[in-house]
Structure formats: C-alpha cells, structure tokens
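Data first, discussion second: the structure below is written as structure tokens.
The other protein chains are all here in position, but one chain of the complex has been omitted.
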Amino acid sequence: MAIADLELDLDVFAGPFDLLLTLVLREEIDLLEVDLAGVVLAYLDHLEAGGELDLEVATEFLVLIAALLELKSRLMLGSEDNELAELEPGEAAEELLARMLENRRYRAAGTHLKELEAAERGVRFRSAPLPPALRRASLEHAPTGVYDPTLLGGSLVGLLRLPPVVSLRHLVAPRASVAERLAHLRGLLRRGDFGFDEAVAGADRVTVAVTLFALLELYKQGEATWTQKQPFGEIAIAPLDSAGRSSLRRGASA
Amino acid sequence: MNGELVRTLETLLFLSPEPLGVAELADATGRAEADVLTALQQLEAALAGRGVILRELAGGYTLTSHPAAEDAARRLFARPRTPPLAPAQAETLAIVAYLQPVSRPEIARIRGVNAESATATLLERGLIEEAGRSRFGAVLYRSTPLFLKLFGLNTLDDLPDPAQWDPSPEEAGELRDRLLRAGEARAGRAHVADGPADPAPLAESR
Partner (left out) sequence: MNGELVRTLETLLFLSPEPLGVAELADATGRAEADVLTALQQLEAALAGRGVILRELAGGYTLTSHPAAEDAARRLFARPRTPPLAPAQAETLAIVAYLQPVSRPEIARIRGVNAESATATLLERGLIEEAGRSRFGAVLYRSTPLFLKLFGLNTLDDLPDPAQWDPSPEEAGELRDRLLRAGEARAGRAHVADGPADPAPLAESR
C-alpha cells in the first residue's frame, strides 16, 4: 500500500492521507485541528492489521508525519508564546503547568457534559405548535417600543460585510506548487549553502509549508541536506555532491 | 404489561404534532392493532380529570388541551413575549423587515446558514407572518403590525436607513443583491472546516 492511500477517520477529516495533505496545504483544513496522533494510530493499526512493514513506505510516512508535526508545533507556538521560550526553566514549567491544569479541568468538564447528554438521550420535548386560536399575540396588550430599531439596521449592516481576507487567500493558495518550489530551491542550491528563511523570505504560510515539502523531496532524492541546531532555530541547507557528501563542512563554500 | 403499552401510547401521542393512526401506533409499539385499540380506551379513561384529552379525529388519535383551561391559556399566550432577540433572530427579522416579502431560502442564502429555528421563533412570537408564495413555491414572509408596535414604529418607512452605517457605500447594487452576494461569499468558506464536504447548503436552498 502506498502511504497516500492510508485511510483516516479523524474528528475533522475522513479519507485518504494524501487528500488530508492536500487540504492542509491549501489551508482548507486547519492543521491545528488535525489530531496527528490519530494519523499515527491509523498507520499502526494498518501495520497491525497484517500490512507488511515496507521500509520505503515507513520512511515516507515518518518524513511526512515529522514535517506535519514540525509545522503544527510552529503554528501552535504563536508569537505570544515566544515569551515562554525566554522564561527561566522554572518559570516556564509553572506557566506550562498552569495551562495544562486549566486544559485538563475543562476536558474533564466536557466529559461530564457528555455524560449529562447521554443521560438525556431518551428525553424528547413536544414540538406541536399552539392551536391557532391561541397563536396570535394580541396587539392591544403589546408594549410599545420594547425593541430598538437600530438593532435591525445594525444586523443588516453586519450581513452586508464581505469577508475579503479569506477569499483572497483562496485565490493565492494553489499558486504555490511543489514543482515550482523545487525549482526555486534547486536554483538556490546551485549557488551553494543557504538558510531556509532566505528561501521563504516574504512568503505566506502556504508557500512556507510547500517549500518545506519540496525540501523533504530534495532530501529524499539525495540532492540536499539540512541541519538545525536547535528547535525552531535557523535551518541551514546545503547541496550534496554525487558521493552524498555535504558541503556544509567548515570552509567549504561555492 | 398493558400498563406499559398505555404509557408508551401516551408518550407517542404527546410528542406527535399530527394525529396518529392505529396502524402507525401498532407499528411503532410492535403490538397488534386490537391491543392498541384496547390500550387507547384505557388511556382515555385514565386521562379523565386530567389536563389533556384523547380525541379521535379524521386522521387518527391526538391529545388536545382541556377546554377548561382556555382562559388561563389565553392569558398566558396572548400576551406577547418580548425576551431580548438573539443575534440570529435579529438578523432574520432585519432581513424580513427590509426586504419583505422575502422567502426562507433567500433568508438562508443571505445569512449563509439555515434560518429555520429563528424563523419559527419569530413566527411564534407574532413578529413575522406568511405572505403567500413565491413564483417557485417557497413561502414568503413579511413583518406584522405587532412588529411595528414592539419596535415603536408607525410605518415601515420609519426603519432606520442602513446607508448611515454602510461598511462599503461604494458598492453598487440594490440592497437585496448586495446582501445575497455577501451571504454567498460568507457561505463559501463556511464549509471548509468540516473537511472536504461540498458546499451543499447553498445549492439546496436555491
């Protein structure tokens, strides 16, 4: 089985793995909402169900899932969370602990709500309309001016508002293709080493993601290698020669 | 035993907005029609002195309110209820007030989401009413005199001019067309979060 055909059944998505990738890259599914552990479990289930451990497929899976995890963790650590990185380990642990406890509390509260919901499963309400004789609210007993007419004007104006940002993104998204990004990276590789940030300078989120995939492809083909000294640090990219040697060594530059 | 059948029949009749036939009741309870008939008689007897009555109408059996409570019911329901309008209700009411007559599919297209429950609430509270049918057979709605009174308006011309808050006054076109365009633009992205579903709601409502 090709990894693309791995069938997934997640909260936000059901279908083959490659469709999930496509939708994530087009930002039609928010990666933040994708349960990546669920993807890993689906793959393990597939292996358990008698699928042979094909090393080629397993490698491809590892590379793809690692890229997704990296991308997702970048997205999760928005700019405000960078404060966390600057805290002393002790302070950071306290801050993380507070967040974990809060998260845990409402996760448990959610479980409780599901129990309440289940307990009410067999309860129904009558939905019949009032008999016509009772239905008409009488005009003379009605109070005058309990509602403010500007409420209506305001509601209508809200409905006139177009969502400009989102529709633009949809037009832009398909423009970043892996092929185009591959060509871009190969162009840079011909000149020697470069940083990932340089390769995606000024690019939008989709393009950054697609570039990362293109980079994985180059890595797989043995055309380039990359190093990253610390999580979320700069990624240094270097061409590999035909013997598979990197030029990243000290002093080597084109 | 039979007490259980009587109880189940009472629940089904309580829930159903329409009269239910003996055959339907027999189907739902998995019992013979003769058993159902006997149980219905027992139910009728058990309801003596209670607030609801078992009636046999053309279409079958139904529970109705006891006429003795009519005065109290009139006092309870005749007074207009005026709780604050939820945003969905305010939006739906605004669409009806400004564009009337307007059909439910149009309301759904403008809001970008289904308008069923908001429309039902506004109908029930007497703020809007049906106004015939469109060329395509959809029910049309308009506002009521009660609506004018509750909003302190003499006529519909007293509705505030939305132009004073217009977010994009340079946009050309009739209010109705602009609302429909904006609604479709909003609905166009509403479906993506649920995965590769197609934009069915829009297509259906047309």
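Just so it is clear, A and B label the chains in written order, and each chain counts residues from 1 on its own.
Just so it is clear, contacts are C-beta pairs under 8 Å (C-beta built on N, C-alpha and C of every residue); 3 or more make two chains touch, one makes a residue touch a chain.
Note that the structure is a prediction, hence the values are computed from the model and not measured.
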So which of A:14, A:44, A:97 or A:179 would be touching the chain we can't see? A:97
The one residue from B:37, B:52 or B:140 touching the chain left out of view is B:52
In the whole complex, of A:14, A:58, A:108 or A:183, the residue touching the missing chain would be A:108
May I ask which residue of B:77, B:98 or B:151 touches the chain that does not appear here? B:77
Hey, which chain A residues sit against the chain that's not shown? 11-12, 30, 32-33, 76, 89-90, 92-94, 96-97, 99-114, 116-127, 129-131, 134, 225-231, 235, 248, 250
Touching the absent chain: which residues on chain B qualify? 3-4, 6-16, 20, 24-25, 27-30, 46, 49-52, 63, 65-66, 68-69, 72-73, 75-77, 86-88, 113-114, 117, 124, 190, 193-194
